[in-house]
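One chain of protein is taken out of this complex; the other chains stay put.
The first chain written gets the first letter, and so on, giving A and B; residue counts start at 1 in each chain.
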């Protein structure tokens, strides 16, 4: 199999000097409706639905049983319209489903019900905020409704990948999950900011669907999937270059890296007089590279035609206006409001945005934590662990647990050091902070009588120190405090111990 | 617009059989190419009256907005799902190695 290891890359700055990158994105959003797009089976992309048992969330139409028929989920249509409106799109007075025909074992009917020439939403723009606070406008071509495919597991190969596998197993739980595919127009002028814009665009889409409450939007779970199109054209050339479509880019960080990689890879090929093959490429998180996939060819004849089992969707103006009125504020406005409410400086706030933890932070505050505390944890310990592991901070721990952790430190149950320890255990999956504290007995000992007993014992065993304290040499207390903390196995508030030591010494 | 007298070659039928995933025998392809030319030559008559001013009808009885409430209904059991499976393992359908990639 082809790996990126052999790709020749051109220095990024040099590549940008010689070529102009043109970007495009197709982002698939799994909607979190209760049921699937065309069947009443529970939607595994909805919160709390357990899809761990394969083929347990399947209605006849999801697996393409003969005679089964699809019926459109009204809520998925509402979600799609809301998303279209949030993307600044026009909502089509008539939109239609079409069949996209191709054979693949994860596709129960061997056609995907999608939308083709009559999507529900078209022509919009999304304002994307870059790291330095600049706003960048991404033009949206369309957003259309479709269904997800099932999941394949490849067995018998060395890598768990399709190549070299002996056989594959198919689970149709995910088949029929409602999707909205958001397609941008070509993005020109991104230049050296192309990777940054890519990441910020996907982050913005994530923020939008989260604020709408229409998707769990967890990239690592595939709720939000990005295909990044990259092409280069030599400076001064009008005609667009041949593009590649990089799939499987499942984190914000990967989006940025994949775009950068493709620019460097394509530039090296073009500079050497080569040509870019129009193909699908796969992003490999481990190697940080893309590899060649399926070439686009005339075999991609999907034979689209209007889905005869379904009728056109014609949303009324009243419905559109109702959904428009219910739109939450845009992520940009939301950010401005939060910054003011939380009293963060521009710099502080930008750090939060760059770490991609605004939504988590907001939720943590909404669960009762002080903004400064929430910021401290998300940008501190959590971000540190996330960077160490190369994952998004939001995947490590839930805002609810962070707020719980903060509450435990605020009321003195945990010291900072203990809280960090508890966080590690929460991340390791041992349960909520409360549960970890209970199970591990990590609570600060706040019962003064236990402390006093330990202090008296320490003072008695170190009469010279006791004398020094009595003589007013307060710093000598350190030795006693250390002994007491050791005796309490760290589960005591050092400040309180110090207070009590001074008190007992004078007694 | 295709040629007025469509000629479907053996290679065309081969290509169509690939799209339709049918491993036609060479003799079948040969035979079908002949028949399809005859049939297409006959049905292309539709082009005579399909002038641009005529809208297309995809559904005989026009309806719109036929939607379903987002309420969980009956699903098949895993056993029912797999009841007709030519091959299954670990609660899933088993297929031989896959050559291509998902689209």
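Here is the rule we use: a residue touches a chain if its C-beta (ideal position, glycine included) is under 8 Å from a C-beta of that chain, and two chains touch if they have at least 3 such contacts.
The rule we apply is simple: contacts and distances are computed from a predicted model.
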Chain not present in the shown complex, as UniProt names it (candidates "Paraquat-inducible protein A", "Amino acid ABC transporter permease", "Glutamyl-tRNA(Gln) amidotransferase subunit A" or "Acyl-homoserine-lactone synthase"): "Glutamyl-tRNA(Gln) amidotransferase subunit A"
Contact residue for the chain not shown (choose from A:34, A:65 or A:370): A:65
Absent chain, residues of subunit A that touch it: 60, 63-72, 99, 101, 103, 105, 108-111, 168, 170, 298, 301, 303-305, 308-311
Subunit B residues touching the omitted chain (full complex): 1-2, 8, 12-13, 16-17, 19-25, 28, 32, 35-36, 38-40, 42-51, 54-61, 63, 66, 68, 76, 80-81, 83-87, 93, 95-100
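We adopt the following convention: only the chains that are shown with their structure count from here on.
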Touching residues on subunit B, where the partner in the complex is subunit A: 18-19, 21, 58-59, 62-78, 81-82, 89-98, 100-103
Interfacial residue positions of subunit A with respect to subunit B in the complex: 33-35, 39-42, 53-60, 63, 71-77, 94, 102-106, 110, 149, 152-154, 162, 165-172, 280, 293-294, 299-301, 303, 306, 308, 310-315
